[in-house]
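So the structure is just underneath, and the comments pick up after that.
With one protein chain withheld, the remaining protein chains of the complex are depicted in position.
Let's look at chain A:
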Amino acid sequence: MTAQLAPSITQVADQCFEELTTHIENQGQLTIEQMSKMSLLLGRNWQKALQVVDQNEVECYIGESSRRHIFQVRGKSGVYITFAKTYCSCQAHYYEVVCKSEAPYCKHQLAARLALALKRCPVTVVPDTAIAQFLLDS
């Protein structure tokens, strides 16, 4: 018998994002119902993420051989390195996500996932060493 735990908000958010991504691949756009669901689940970070995507502030870089990808998201204080599901170099990620666990993701992470799903961010193939340099320079 395995332990049965209630899913965490992060797991629920991931599930909703997968459904959302599948829908976008099939239909090409979001529905109002999906927008409402994500807004209810993720709160103000979802609203802010939509603004970030609308302002075309997300860029994706992918290593040409390794296919390791990272996101760069422009913010108020500069450009943040973002791993869509696990990390962002912004302060909000540290305080809200890591320290206080108030949110599963910061707005930059949500914007990165959404922009990629909606094809609203340029995807640039770069040498693998460039990916390492991006990470080391951040």
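Methods note: a residue touches a chain if its C-beta (ideal position, glycine included) is under 8 Å from a C-beta of that chain, and two chains touch if they have at least 3 such contacts; residues count from 1.
The rule is short, and it goes like this: contacts and distances are computed from a predicted model.
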item: Chain not present in the shown complex, as UniProt names it (candidates "Centromere protein L", "serine C-palmitoyltransferase", "TATA box-binding protein-associated factor RNA polymerase I subunit B" or "AAA+ ATPase domain-containing protein"); value: "AAA+ ATPase domain-containing protein"
item: Residue ranges of chain A at the interface with the undisplayed chain; value: 1-3, 5, 63, 66-69, 83, 86-87, 89, 94, 98-99, 128-129, 131-132, 135-136
